[in-house]
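Here is chain A:
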Amino acid sequence: MANATKSKSATGPNARPFYAKHNKPQLRDALRRMWLIRRFEEVAEESYVRGLTHGTMHLSIGQEASAVGICMDLTNADYITSTHRGHGHCIGKGAEVKYMFAEFFGKEEGYCRGRGGSMHIADPATGNLGANGIVGGGLPLATGAALAIQLRKGKDVAVCFFGDGANNEGAFHESLNMAAVWNLPVIYVCENNQYGMSVSTERSTAVKDIATRASAYNMPGVIVNGNSIADVSEAMMVATERARNGGGPSLIECKTYRTRGHSRSDRNRYRTKDEIEDWKTRDPIPAFEEELEKFGVLSADEISVVREEVEKEVNDGFIFAQGGTNPVPESVLRDVYTGAA
Partner candidate 1 sequence: MSGRELSYAQAVQEAMSQAMEADHRVFIMGEDIGVYGGAFGVTGDMVQRFGPDRVRDTPISELGGAGVAVGAAMAGARPIYEFQFSDFASLAMEQIVNQAAKMRYMLGGKISVPIVFRMPCGSGTGAAAQHSQSLEAWFAHIPGLKVVEPATPEDAKGLLLAALDDPDPVMVFEHKLLYKVKGHVPEAPYRTPIGKAAIRREGKDATLIAAGIMAPKALEAATILAGEDIDIEVIDLRTIRPLDTKAIFDSVKKTTRLAIAYEGVKSFGIGAEISAAVAEDEAFDYLDAPIMRLGGVESPIPYSPILEKAAVPQVDDIVAGLRALVKKRF
Partner candidate 2 sequence: MATEVILPKVDMDMATGTIAKWYVESGATVKKGQAIFDIETDKSAMEIESPADGVIMLGDAQVGAVVPIGSVVAMIYGAGEVPKAAVPSPFSPREKVADRPDEGLAASPNAQTGSVASPSSALRTPSPNGGRGTNEDANSGSRATPLARRLARQKGISLSAIKGTGPHGRIVAEDVANARTASSVAAPSNAMESQAVRAMYAEGSYEVKPLDGMRRTIAQRLTQSKQTVPHFYLSATCTIDQLIAVRSRLNAHGGDAYKLSINDFIIKAMAQALQQVPDANVTFTDEGILHHRASDVGVAVSVEGGLFTPVIRSAESKSLKRISSEMKDLASRAKARKLQPADYQGGSAAISNLGMFGVESFTAIINPPQATILAIGAAVERFIPVNKQPVLATQMEVTLSCDHRAVDGAVGARLLQAFQRLIEDPALMLVESVKFDNAP
């Protein structure tokens, strides 16, 4: 039934921590965000293939559970850094789609006032230190944010999203080592979608599971099903608790998959259609909806309402962005430096 904040069966003895710890509004919001990511990515893709957006984009369709599961319990004082495939993380951390669309269209209303584009979307006001165009670029940055928290004796955490590709960058190793040596409140979240750009983790990485590398840096490393929001969230709860209480860093490896290519220009020559189709059956959103209905958190009707809300929000956001303000050429030098250029 929908009128109780916690459904009876969700709080039963078999309830997992994800359903025990989160109330209905929180769970509803988690689903909403997953849909928001999904529909946003699809509309972004649509606008790209129609030539409405400049540059390229890296879609995270299929990885929504990872983004939302990690971010849903973070506050605005907690930091995240993200990757070039960061739209989902930004929305997970509370970004509004209308300002994201505006950024894609290069408008002044965009999160980066049109200067950053898809790969650099950020919202420092809510602790989102941004997507990053350099693989491995965000690893030291998140570690540094955690250092700043520690120096001011805060209870906040820094979360670093990175992909399987980044785990072979020097920056990964240097960052994890320092985080462990200094016991920093940082959580490294690897979304292992099994391919860097075209080279699989099998062919590029000496170990089968990236989580194994955590032990090389003397920190806990766990593997979770990246397509189950409950799995992801529960691992995150543990890691966050540890970090906030001075227990230091951890690594969470979310095994997941991106059903789209690396970027729009990817011809997908490096994998089979069968593999892609197989993973589509493990779509995290229907799986979550099923659980919500099964545990009596949300009815089918309520889920429909969520979808409709999301649809409206995405459409409105798109229209808002299309009517945005183009930057004037004379403003090209603005914000190279703070204050006078």
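How were these picked? Simply put, all candidates are chains of the complex that A comes from, given by their letters.
Here is the rule we go by: a residue touches a chain if its C-beta (ideal position, glycine included) is under 8 Å from a C-beta of that chain, and two chains touch if they have at least 3 such contacts; residues count from 1.
Not measured: the values here are computed from a predicted model.
Listed candidates 1 or 2 all sit in this complex, but the one touching chain A is 1.
Taken in their complex, chain A has these residues touching candidate 1: 79, 81, 110-116, 120, 122-125, 129-130, 132-134, 137, 139-152, 158, 170-171, 173-175, 177-178, 181-182, 334-339.
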